[in-house]
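First, the structure itself, so that you have it in front of you.
Left out: one protein chain. Kept in place: all the others.
Note that the chains take the letters A, B and C in the order they are written out, and that residue 1 is the start of every chain.
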Amino acid sequence: MSEQSVGRTAPERRADGASTRRRGIVGWGDPRGRRLGGFAFILNRLTGLGVLLYLSFHLVVLSLLARGPSAWDGFVSLAGSPLFLCFDVVLIFGLLFHGLNGIRVTLVGFGLVVDRQRAMLVALMVIGAIVLLIASVHILTVG
Amino acid sequence: MRGSAKVQMSQSASAPHVVIVGGGGTGGAVAHDLTLRGLRVTLVERGELTSGTTGRHHGLLHSGARYAVKDRESAVECIEENRILRTIAPGSFEENDGLFVAITEADEAYEPLFFESCLASGIPARRVSRAEALRLEPNLNPALRCAVQVPDGTIDAMRLPLRFFATAKRNGATIKPFTEAVAMTIAAGVSGRAVRGVSVVDRSSGARYEIGADLVVNAGGPWAEKIAALAGVDVPISPSPGVLVAVRGRYANMVINRLHASGDGDIVVPQRELSVIGTSSWLAADPDHLTVPADHVAMMISEGSAMIPAIAAAAVRATWSAARPLIGERGATSGRELSRTFKCFDHAADGVEGFVTISGGKATTLRAMAEAAANVVCGKLGIESPCRTREYRLAPHTAYYA
Amino acid sequence: MAHSEQPTPDRIGPMWTPSREPSRPTWGWILQAVTGALVLILVTLHMIANHFVVAGGLRDFADVVAYLSNPVVVVLEVLFLVVVTAHGLLGLRAVLFDFGLGPRLEAAITRVLAVLGVAIVAYGLWLTWTITSYH
Partner (left out) sequence: MNAELDPASDTHATADTGVPIRFRVYRRKAGDRGGHFDEFTIEVAPDTTVLDALVAIRTRLDPTLVLRHSCFHASCGTCGLRVNDAEVMGCVTKVLELGTSTVKVEPIANEALVSDLATDMVDFYARLAAIGRPLIRDSEWLADSIEPAGIESYNRFESCIECGLCISACPVVATDSRYLGPAALAAAERAVAEPRGLDPNFVLDLADDPQAAWRCHAAFECTEACPSAVDPAGAIMALRRRAASRRLRSLFGWRKP
């Protein structure tokens, strides 16, 4: 800025346009400095995308049904393998987190329980953990 | 610099250029005043605006009642400026009024003199009974004896001065925060030495450059002595710090003052969701090295809780010190004495032309200080232009960021 | 009124402007919330029906055919498909929009996802039809 320049106007700021913006996917998923709700948001995203991926897979697999009994039954025998069962546990976790956090997001989004949303999140997660435990035991033992 | 500058140059390019050193309330108000009088103005501040004493004060808009008994001139000045600020800067105050509360017998004995002095100073004071005071402010010490209501108020210590900067900028002044004055250019003039410019360092880039000036105004507050030293002159201004304590919770809606002869820890200013208690005073050597002594903090809490007992148990949000610019009597006080409350020094008397120091005063009187300084500046530069800041409505503080 | 006394603040800085999308976003949110709630109910029913109603869960092809022979089940499963598709694609849209892609790309995404949604539901209906008519 020369001596003659007068005033400071918004578009000028700094010539190099430096900012502290945290851009893109790195800024979006950066866990540092996040608080409880921030982690819930990140996890909600990840579980949502994960479940979406599963559903796509699920729909493709269901097409085997159209090919008749042998194609389907061949797949079902594969689905009983321990690896698949572990995958089921991860899926249940994703569904539980996304669903339970979704209850919180929906309620507060309609202006309900906003003041107690943090406690609600904790309570829902406790419920989720219990259900996940029961479901895991069921899946891994009963199959 | 974009050519389509949104700034209308109301100042002609040939108008004298004044550089103001110091971006506190005084500097901002001087920039505003001089800009309105048609001068070209550049203000430099080493840090963020209002980062010195201005931002750190408790946020009291004085009614003048505090000075009514002992310093009538200050009291009159305060109530006048109080009225002017409410007119030119609506929205920057809480119109919450102030309550002077008498707690002890001695306080009560002081009340008639206090009340009469307020009225004599033109301060619209109202006697408030004990019962009414407790109804207005239920957190007050129930032992209080009587109270007087006066038009004190809460100011935003940063945003009110920022409105002066915003208005000055809008009217064409150049405001340069993070720009530190490091030297003065002194030239041999007709009648001795003369300040011809200021060398500054832009702290955001490290660049050092010189700003030419027809006159330099030193508005450094407690740093005024350091800035004057750059021009080789001495001003008798010493930093006089005081401790302030902010507690969580708004324990009163009005400004609560102790009704007694001025002392330490005698005010509680509600500020947003906080209550700010002030203040002590001592003399410091360097305004950059202020301490926050534990015994001062303890005294603030105990004096504050004498008026509002709940303060004793309140959670402390922050403790800090702010340095007033105290005008001493050492050396020959040169220049013109404009008021007992603040002083404007024309350093021509010290053999340096083109250099003026404005200091002392208080947040409430920033506009009046600027008017006095601008009168001196215009007189020296041979400019005949009346002060317009009494009526000129200030832009909102947000306009500074436009 | 005190506000009218304030000088109308001149526009401050580069103004944020509403995006002026023709469709108001409220419905998107309501739809996402409603489908989310329905998914929650239907996924629970789906899991229970698939894994607990028939002892040991749906196993072989015959189980699936038998399961879908119940018209109530068919209605629930088709409804489930519709709401889960809507919820999932709305969610995906929100994820993508958070990257600030600009109005043109965002409009394109909305169209592509809408077509994808219709295709998925059509595929599901075809599949259900194929299985229920299997004898």
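Simple rule for what comes next: contacts are C-beta pairs under 8 Å (C-beta built on N, C-alpha and C of every residue); 3 or more make two chains touch, one makes a residue touch a chain.
Only a predicted model underlies this, so the values are computations on that prediction, with no experimental measurement involved.
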What are the shown chains that the left-out chain touches?
A, B, C
From B:Ile256, B:Val276 or B:Ala370, the answer for touching the chain not displayed is B:Val276
Among B:Tyr110, B:Phe178 or B:Tyr392, which residue is in touch with the absent chain?
B:Phe178
Missing-chain contact among B:Gly22, B:Gly55 or B:Pro151 belongs to B:Gly55
To test your reading of the contact rule: which positions on chain C touch the chain that is missing from view?
1-3, 5-6, 9, 11-19, 21, 24-30, 94, 97-100
Contact set of chain B toward the excluded chain (per top definition):
47-51, 54-56, 59, 90-91, 93-96, 156-159, 178, 180, 202-206, 241, 244, 246, 253, 264, 271-274, 276, 280-284, 288-289, 291-297, 299, 317-320, 322, 396, 398, 401-402
Missing-chain contacts mapped onto chain A
10, 13-25, 27-28, 30, 32-38, 40-42, 44, 104-105, 108-112, 114-115, 117-118
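Everything below uses one rule, namely that only the chains that are shown with their structure count from here on.
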Of all chain pairs, which one counts the most C-beta contacts?
A-C
Averaging the CA atoms per chain, pick out the one whose centre lands closest to the mean of every protein CA shown.
B
Whole-Å gap between the CA centroids of chain B and chain C
60
In whole angstrom, the CA-centroid distance of chain A from chain B equals 53
Chain B touches at least 2 other chains through residues 401-402
Sequence positions of chain A contacting 2 or more other chains
10-11
Any idea which chain A residues touch chain C in the complex?
10-11, 24-25, 28, 45, 48-49, 51-52, 55, 59, 62-63, 65-66, 68-69, 72-73, 76, 95, 99, 102-103, 106, 109-110
Chain A-touching residues of chain C, taken from the complex the two chains share:
13-14, 29, 33, 36-37, 39-40, 43, 59-62, 64, 84, 88, 91-92, 95, 98-99, 120, 123-124, 127, 130-131, 134
